[in-house]
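Data first, discussion second: the structure below is written as structure tokens.
In this view, the complex is presented without one of its protein chains, the others remaining in place.
Labels A, B and C are assigned to the chains in the order they are written; within every chain, residues are numbered from 1.
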Amino acid sequence: MILVTGGTFDKEYDELNGTLYFKETHVPEMLKLGRCAIEIDVRTLLMIDSLEMTDADRDIILNYCSKCEEEKIVITHGTDTMEITARLLGEASIPKTIVLTGAMIPYKFGSSDGFFNLGSAIAFAETLPKGVYVAMNGRYFHWSNVRKNKKTGVFEEI
Amino acid sequence: MILVTGGTFDKEYDELNGTLYFKETHVPEMLKLGRCAIEIDVRTLLMIDSLEMTDADRDIILNYCSKCEEEKIVITHGTDTMEITARLLGEASIPKTIVLTGAMIPYKFGSSDGFFNLGSAIAFAETLPKGVYVAMNGRYFHWSNVRKNKKTGVFEEI
Amino acid sequence: MILVTGGTFDKEYDELNGTLYFKETHVPEMLKLGRCAIEIDVRTLLMIDSLEMTDADRDIILNYCSKCEEEKIVITHGTDTMEITARLLGEASIPKTIVLTGAMIPYKFGSSDGFFNLGSAIAFAETLPKGVYVAMNGRYFHWSNVRKNKKTGVFEEI
Partner (left out) sequence: MILVTGGTFDKEYDELNGTLYFKETHVPEMLKLGRCAIEIDVRTLLMIDSLEMTDADRDIILNYCSKCEEEKIVITHGTDTMEITARLLGEASIPKTIVLTGAMIPYKFGSSDGFFNLGSAIAFAETLPKGVYVAMNGRYFHWSNVRKNKKTGVFEEI
């Protein structure tokens, strides 16, 4: 299952006022473009910039991951606070494989890394043992050992 | 390491005569776009349509996989005969993780599945045990149990 | 009015057999993307590679241009024989402004010149006096003085 929370992944350009905003998720369109043949349920939990994600928002994600039936979950998430949500989920010790991923460039802007990241996140969710991970830059990181380098935008071990 | 053999992945449009052809691989450009932070050596072994791949061509791939130092190898390959090359490599029992991937639409044509497939293939190469696999449509298949459905273009178990 | 005859403009990639083919024209989608606010009727007369255009095909174009009510006509056309169709229309001395245009790269392939050419062709049709012209490479050419340079792919005066 893929849980959508927004983030750069899904940002769009509002041509009437020149700002960035969220409309609907592009994840189903991306799965179609990737000719993804796995049956994946896509559910939008939030549609926000991760810098604006509150504790209450993170509880929504945590609750959903705990209670849903699926054992393999990909979460699309803004990169700025991805490590915080990963830690919350990791410390909850949910017996599932949960992989958070995101993008540095919005999918709609043509040259996005999001499509590559989604491919790798789905693959990691299929193959990694139970636990919580971040999938970015072609790599996976355990929730307890990952941070975004704010200067380079690249994820790294702590 | 990524071994390039051509395939739809790398096809380009020749604007002077209106045909498709191969020039150079787009894999390094794709890794950069994906902000891939793994050190990956990219080596072009062949640059051909897999329908034209001969036994001699496949021996080049087999030899390279056997003799190179890397233990995790992604091979970009045309989809039409990917299962044949996978079987040859699989029967050779090389003690490495080898993942073949490809694309239905050329990377240069905008709406390609190749970028998604490359992300998943790299992830599968990092996590799957030693063996030979095909990574297409968001899934992985063991070399002994995969074929391309010629009518739908989707890979499936035999 | 825009008359569609096919050409590189509208070529698509058939992912099941790896060849180029024609399906439907992309002209309406392009007008929408260009936020074109002129009421333009789009009519598909042919959907072929201009290397395969016969005298009978050209007669269809000529008849349509002569008999339709519109006085400003843009024709999308393969570049290889665009000058031949332009000459046929030019010698017929139809009292209308007719502008032929095309593309070196299919619109669907991402980096096409077609969208730029369509913008210029529509502008030339609005402003040029009655006569038959070719609009390519940001320029316009009178039908009696134009050819495609087969080596560079660029249109030039004879």
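The definition used in the following text is that contacts are C-beta pairs under 8 Å (C-beta built on N, C-alpha and C of every residue); 3 or more make two chains touch, one makes a residue touch a chain.
Here the structure is a predicted model, which means the values were calculated and not measured.
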In the complete complex, the chain left out here touches which of the visible ones? A, C
Hidden partner chain, residues of chain A it touches: 8, 11, 13, 15-16, 18-20, 49, 51, 80, 104-106, 108-111, 150-151, 153
Name, in rising order, the residues on chain C that touch the hidden chain in the full complex. 30-31, 33-38, 40, 104, 111, 113, 115-124, 126-128, 135-140, 153-156
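Here, only the chains that are shown with their structure count from here on.
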Via touching chains, chain A connects to chain C in a minimum step count of 2
Interface residue identity across copies chain B, chain C - same or different by half: same
Roughly how far is chain A from chain C, going centre to centre by Cα mean, in whole Å? 45
How many angstrom lie between the centres of chain A and chain B, each centre taken as the mean Cα position? 26
Chain B to chain C: how many Å between their CA centres? 38
Can you pull out the residues of chain A that are in contact with at least two other chains? none
